[in-house]
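Every protein chain but one is kept in place in this view of the complex.
Right after this comes chain A.
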Amino acid sequence: MGGAPLADVTASDGSLRRFLHGLPGVDAVGLEARAASLGTRSIKTTAKAYAIDLAISMIDLTTLEGADTPGKVRSLAAKALHPDPTDRTVPTTAALCVYPDMVETAVASLAGSDVKVASVATAFPAGRTALAVKLADVRDAVAAGADEIDMVIDRGAFLAGHYLKVYEEIVAVKAECGAARLKVIFETGELSTYDNIRRASWLGMVAGADFIKTSTGKVAVNATPANTLLMLEAVRDFRAQTGVRVGVKPAGGIRTSKDAIKFLVLVNETVGEDWLDSHWFRFGASSLLNDLLMQRQKLSTGRYSGPDYVTVD
């Protein structure tokens, strides 16, 4: 493992800046063209059936609303366990993703299953609070039994060029996670340029992220094929350089099976089979699940059912 050279990278704000700005640039037109071109892959019959089940198994079924109640969380947990009550061959989702105060309810509802409990923390989604508060937020979620923590980076510090501050914060959060896996959310819509997204990806990975994640789902631009492709290239290159594998989670705005399958094609043709597993790739989504279930019913019965044949959350 090449840990030593990357340790040098974080020795100072200056060295970290030189490293991040030394990464190869991203040509926006070319990146988007490649993502669009992979979007024309035609995934049919057996390949489609495989992709739909894989996508279901990769969903972090998410509710992150001010109006969330224990009842809502229990209902979503039931859906994570049995996405289609009429068909027990449907896989469970990967995780249920909730706010820290709902972790306890989620853990109780999912007890005995393989479905993970993920919790956003660090003053999600803005992250604009003191580090001590963010760390307390993480501790709270971990203590309540969260298997995974989804943190947000300090975009203000990143855009101001204070990379070391962003780095140290991720390291501090990671230290609070214990056994929980850490997903680092960049809020790519706020970072704005692809060069920034590549730098943030490396910054997050060097700081110890288990997953890098596009967005909170709370801003105008969330996961796109292009930003996800770019992050897949980053985890591929990071593994080649350090031997460490990092997961990727596009979140927000992925609503249809067709979209989800396009993302799986990106995974397949960029990082390959190694990442085609819920341990290494996730979808942060809620309405996506019902569309996948409807497409799955269509494939197995030959007929489209309709929104009354899948459950509302």
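Note that a contact is a pair of C-beta atoms (placed from the backbone, for glycine too) under 8 Å apart; a residue touches a chain by one contact, two chains touch by 3 or more; residues count from 1.
Just so it is clear, contacts and distances are computed from a predicted model.
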Name under which UniProt lists the unshown chain, selected from "Biotin transport system permease protein", "Aldehyde dehydrogenase", "Aspartate carbamoyltransferase regulatory chain, allosteric domain" or "Phosphoribosylformylglycinamidine synthase subunit PurL": "Aldehyde dehydrogenase"
Residue in contact with the excluded chain [from A:Val219, A:Val244 or A:Leu276]: A:Leu276
Which residue of A:Lys44, A:Arg88 or A:Arg303 touches the chain not shown here: A:Lys44
Contacts of chain A with the absent chain, listed as residue ranges: 24-27, 29-31, 33-34, 40-48, 50-51, 54, 233, 264-265, 268-269, 273, 276
